[in-house]
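Every protein chain of the complex appears in place save one, which is left out.
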Amino acid sequence: MADKETKSHQTIDSLLDTEKTFKDRVAYFGRFLWRDRGGVIGLTVFLIVVFAAVFAPLITNQSPFDQDLRSGKLPPAWKEEGTWEHPFGTDSLGKDIFSRVIYGTRVSLMVGLFGVLIASILGLLIGAIAGYAGGRLDAAIMGGVNLILSLPYLLFVVFIATVLGRSLLNVILIFGITDAPIFARVTRGEVMRIRESGYVESAISAGARWPTIIFGHIIPNLLGPLITLATFEMSAMIFYEAGLGFLGLSVPPNEYPTWGNMLAAGRKYMTSYPWMASFPGLAIMFTSLGMNLLGDWLRDVLDPRMRRSRK
Amino acid sequence: MAIILQVKDLVTKFYTLDGVVNAVNGVSFELNEGETLAIVGESGSGKSVTMMSLLGLIPMPPGKIESGSASFNSEVGLCDLLQLSPEEMREIRGGQIGFVFQDPISTLNPILTIGEQISETLIRHKGLSKEQAREQTIKLLSQVGIPDPELRYKAYPFQFSGGMRQRVVIAIAIACTPKIIIADEPTTALDVTVQAQIIELFKELRDALGVAVIWITHDLGVVAGIAERVLVMYGGRPVEIAQVTDLYKSPKHPYTLGLLGALPSLEAKESKRLVSIKGTPPDLLIPLKHCPFAWRCDYAFDRCWEEIPPLISVGDKHQAACFFDIEEGGPHHD
Partner (left out) sequence: MGRYFLSKLIQSLVLLFGVLFLVFMMVRVTGDPAALMLSREASPEQLEALREEMGFNDPALVQFKRFMSGAILGDFGNSLHFKTPALPLVLERLPATVQLASVGLLMAIIIGIPIGLVGGFTPGSVVDSVGRFVALIGQSVPNFWLGLMMIIFFGVRLGWFPTFGRDSWNSVVMPAFVLGLPVMGQLVRLTRSAVLEIRGEDFIRTAHSKGLEPRTIYLKHVLRNVSIPLVSVIGVQFGYMLGGSIYIEAIFSWPGMGGLLEQSIGWRDFPLIQAIAVFTSLIVLLLNLLTDLAYSIIDPRIRYGR
């Protein structure tokens, strides 16, 4: 009889069971996909958006900037006066809406990615200092953080955007700075938790030096919540950029199409030509939904406590 | 002594996404009136699940009680716990069978006063009014050794220390003078000194109320202080049942032997290495057709790998589920 020492022996028996057929493996994979369907959908959406942004010229041969006043205000292709040259119709100046939606992904992604980058780096630094230092420095920093967080966010973003003027850089900066407090708060919470769990102390007493502690212990623990947060905040930033564009505070429409300024332009024609605003709105919803799903999934997967008991 | 609880062939399984967990694989035992039975085993041995199955406290998906009977001599006569309707079960829980759980801080509702948490059992089972329940609760609090009970009635769980909280939990359990108290590792989460106090308290209450106690633990040291009989479980099965002194003097199952060897002892004559049992507990996902302990057993031979050993009598009121006779040094003759 086989080795009696350890229990791993019994599981090897079942793993080597060559009777597991191809159908079983497919079933297993299918179960995995279904269990994590939120994440699968979210990731797909995200990849579609990235794909659209990167390969925009390949997807549509229309330019998002060309005005053609003769073909202005055309409805989507499946309607009577529409044509397949302009699948989503055109706006009041004859610009193709489909291509503008596709090119709009570039702005949204840039705002989302860079905004989150700035916010997370700033927030990480502030939060880590606050969390590690503790005491009065922590109280002072968190006081400032809570101040910014407890105020009506929209109000101040709008206020600042009005002051600074319309440009993509301004929008990214505004979001990056105003969102940093959220990252700071999460980072500080995690750092404090790690500090208090005594596990840093044991690492130190085992002889680890501080670069090892930071990169080997603290950062891996931070990554999970931060990646999840980054996903949600990216979704929110795309959302808010659209909002700012809607108020006319984001990139001007002549410079570059963004979903926000498309909504603003389409607003005037809501009753007679509703598609001008519908499609960018759908794009925003699609992206936002996908990223929220992705964030939910990431949160479940990256939380070590949840990993064991996932239903 | 009259038998108050008789469990026969209890089988409980959990149907999870990873497979079927065979948590309890045919457990039978008896409990006499006023007796203290200890159930000993590692994590995963099925000791807690057995007790919770009896009272319908396991989540029913994914859990399922496949078979078995649990004959309980209740106030209204004999009944099978596993066949009761939910309403009947609720009558028995708290009223005739009390529970003491392991970790007092999570066992108590943080936003209700402790007085209220004790009173609600009294109101539910004894039909007392709020005022009467309050008076009775204050008496209970002093019975379990909580000073200033009138003041403490309105206190919240977080305002107590661990030992005090456990006393509150005990008060809840004994409030309706149950016939059985099931204590699931009640001292594991406490400091050693507090452990001793709680065990003393338990003994006092047990003697004063004449209640039968099932004490679940993984710690053989605690068992000696409180139990009269011991049931050792492994892999969801009972492997040895004996009077407590017999168990310590002449254990008949290799697992029990291993557990005893792992106990540090003040009276050891020479310094002896603590012997731990090699290997790890069995994976309950895999249904076994042989002795679950065989992998880790020093005495296993071919029969151990072919059949599941049943409980056989190896002495006066002493049973063990093993084909090997440790004292003789060879397989049992039957």
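Going by the order they are written in, the chains are A and B; count residues from 1 in each one.
The definition used in the following text is that a residue touches a chain if its C-beta (ideal position, glycine included) is under 8 Å from a C-beta of that chain, and two chains touch if they have at least 3 such contacts.
Because the structure is predicted, anything quoted here is derived from the model rather than measured.
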One chain isn't shown here. Among B:P110, B:G127, B:P147 or B:P287, which residue touches it?
B:P110
Using the document's definition of touch, tell me which of B:I3, B:V20 or B:L57 contacts the absent chain.
B:L57
Contact with the hidden chain, among B:L37, B:L82 or B:I172, goes to B:I172
Interface with the undisplayed chain - residues on chain A
143-144, 146-147, 150-156, 158-160, 162-164, 235, 239, 242-243, 246-249, 263, 267, 270-271, 274, 277-278, 280-281, 284-285, 288-289, 292-293
For review purposes, identify every residue of chain B that touches the missing chain, sorted by number.
55, 57, 89-95, 98-99, 101, 103, 106-112, 120-121, 124-125, 156, 158-159, 169, 172
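Assume only the chains that are shown with their structure count from here on.
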Averaged over CA atoms, how far is the centre of chain A from the centre of chain B? Could you give it in whole Å?
50
